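Each remark here refers to the structure printed beneath this line.
Here the complex is missing one protein chain, while the rest keep their positions.
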Amino acid sequence: MSLNHLIDLADMDREEVSALVGLAGWLRTSPQPQALAGKILGLVFFNPSLRTLASTQAGMARLGGTSFVITPGQGTWQLESRLGVRMDGACAEHVREGLPVLASFCDVLGIRSFAAGVDLARDLADADFRAMASVIPTPLVNLESAIAHPMQGLADWRTLDDLGIAPRSRFVLSWVTHPRALPLAVPATTVHMAALRGHEVVVLRPDGYALPPEVMDRARVAAAASGGSVSETSDRQAALAGASVVYAKEWGSPVHYGQPAAEAALRATLDDWQVDETWFAGARADCRFMHCLPVRRNVAVADAVLDGTRSVVLAEANNRLWTQMAVLYRLLRG
Amino acid sequence: MSLNHLIDLADMDREEVSALVGLAGWLRTSPQPQALAGKILGLVFFNPSLRTLASTQAGMARLGGTSFVITPGQGTWQLESRLGVRMDGACAEHVREGLPVLASFCDVLGIRSFAAGVDLARDLADADFRAMASVIPTPLVNLESAIAHPMQGLADWRTLDDLGIAPRSRFVLSWVTHPRALPLAVPATTVHMAALRGHEVVVLRPDGYALPPEVMDRARVAAAASGGSVSETSDRQAALAGASVVYAKEWGSPVHYGQPAAEAALRATLDDWQVDETWFAGARADCRFMHCLPVRRNVAVADAVLDGTRSVVLAEANNRLWTQMAVLYRLLRG
Partner (left out) sequence: MSLNHLIDLADMDREEVSALVGLAGWLRTSPQPQALAGKILGLVFFNPSLRTLASTQAGMARLGGTSFVITPGQGTWQLESRLGVRMDGACAEHVREGLPVLASFCDVLGIRSFAAGVDLARDLADADFRAMASVIPTPLVNLESAIAHPMQGLADWRTLDDLGIAPRSRFVLSWVTHPRALPLAVPATTVHMAALRGHEVVVLRPDGYALPPEVMDRARVAAAASGGSVSETSDRQAALAGASVVYAKEWGSPVHYGQPAAEAALRATLDDWQVDETWFAGARADCRFMHCLPVRRNVAVADAVLDGTRSVVLAEANNRLWTQMAVLYRLLRG
């Protein structure tokens, strides 16, 4: 949380994250209905949302504040983010004007802007989001950028705490399939969150879907400081043995980044990467199933798992509310 | 109002409806600006809205609460509602996750989800809406489903009370034409509301547009208990004789349900089903014109009627505000 911008969990240390998660728990049991009275949250959604849109507005309201929503390309014109271009195309305004203007109307800005999905290095550096952040002088919350979804990571940590899942236990982040190549923000955040929490993190994925070394190396550094570990494998049985958590997530192959046809060809052979009850044969009996949602039923995960007792996806989603309230509270009240 | 879900006026008895209408009148004259302070209304619109969107948000604000809006397919991805399907199509999330998550962020949920218009029996049973309701543990308000629009029914009852229109008077629900086959929710609710209020209800419609027996039979039971009656006819002159109210509404032919071409062919001969001043020749001199809006001028009703002194459409619409406030007040304060 450099300055007053919360962009990536990887910018924070274990104590900062843990304190936010603790604050979320306190706000859940100790309502503070006037804490942010008179404060305004501006929300900018370059991409669709369900949980984030609803929970940030509801969270702000529960603290006494209000919010407004801007959706470029829908109700608001499209915004340009490239520098130096002649703007004679579809975009009527540049983020260099649009975002500072919106920031000047409110007390804190939240922005969702998914990966462009063309240049892996650029997306790994979160170059577009950080360029936008550089023109925003006010507090800023990342509501999912090219490579980071810190609000999801905080909610998942809160959920692991709520469930009493021990830091040293095995946390398996498993790739699952999807009709399209999805961004890396959630898997990158999840592996980092679990490493920072001190888990024995195993990234289970088919060949061609290894997370980029930048993501894995950063997570290993976090794990080392927290007493955890980070490994990866394509051996499902080995990965799942003794697991306390299976966290399923869809993402596109980094090998074919920005090449949808090649990516789809590789993925076409991987339909069996759908979590069903057989996956839990070697796991702990009380192994939990996690997913950030939205999830495609019977593609990424079978109905029986989602509707069964292992699934904690609704608890994760509900914790978005409390952890985001903690972030807003911290940014606006210090 | 079984449990804390208000889905259909037909689930309520006369006293319950009358009490809500009375509460609406009280809220109109006795502002309660802090009654729902800190409470949050979540709104989910699977279909477009003008009155409902504005009046629920305004009503919640007038009681001190706040609201957020989710629009699947626009700002939020499309939601799947079928059970057991492999979700490899356009829908990124299932209502079984999406709706409980949204409910967990707020104190009361309002949902609009029009008829699929394919399977009449399914729509008459309100199967899709009730499936959604089954996964929502919190208070729920139906903002128009396949077969019910209880908020409209309450507002219309409030309007009839305001105008001093006696329960035993003749209430004519007349079919009028429209460029498309519209759903049955409003006519089904209207005939039930008027029957429950004790009117001499006449459903006036051309051949092929009789309301389904399930709707008519249920209304007859309600009428019997309230001292009213329900009949139907295609004889315009007979229907309108002595009418105190002409309530115009467009709906598709149940005979050709889910068959747009056949329905359009039948409807093509019915352009004279447009209410104009000649319709009132045999009615009471003070006969009122009602419509739930939106209405297509000079298709369903002539300008002269809408702009004339008979029309109470703006009063009906305004009563949406007060009756919805009553529902929210009742659901959240008991």
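Going in written order, the chains are labelled A and B, and every chain counts its residues from 1.
Keep in mind that, in the parts below, contacts are C-beta pairs under 8 Å (C-beta built on N, C-alpha and C of every residue); 3 or more make two chains touch, one makes a residue touch a chain.
Predicted model, so just to flag it, every value in this text is computed and none were measured.
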Contact with the hidden chain (one of A:101, A:166 or A:225): A:101
Of A:92, A:166, A:238 or A:265, the one touching the omitted chain in the full complex: A:92
Chain not shown: contacting residue from B:86, B:297 or B:333: B:297
Contact with the hidden chain (one of B:40, B:95, B:313 or B:326): B:313
Positions on subunit B contacted by the hidden chain, ascending: 31, 33, 45, 48-51, 53-55, 57-59, 61-62, 66, 69, 71, 74, 179, 293-299, 303, 306-307, 313-314, 317-318, 321
Subunit A residues touching the omitted chain (full complex): 37-38, 40, 42, 66, 68, 70, 72, 74-77, 80, 84-88, 91-94, 96-98, 100-102, 104-106
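By definition in this document, only the chains that are shown with their structure count from here on.
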Rounded Å distance between subunit A and subunit B, as computed from the means of their C-alpha atoms: 40
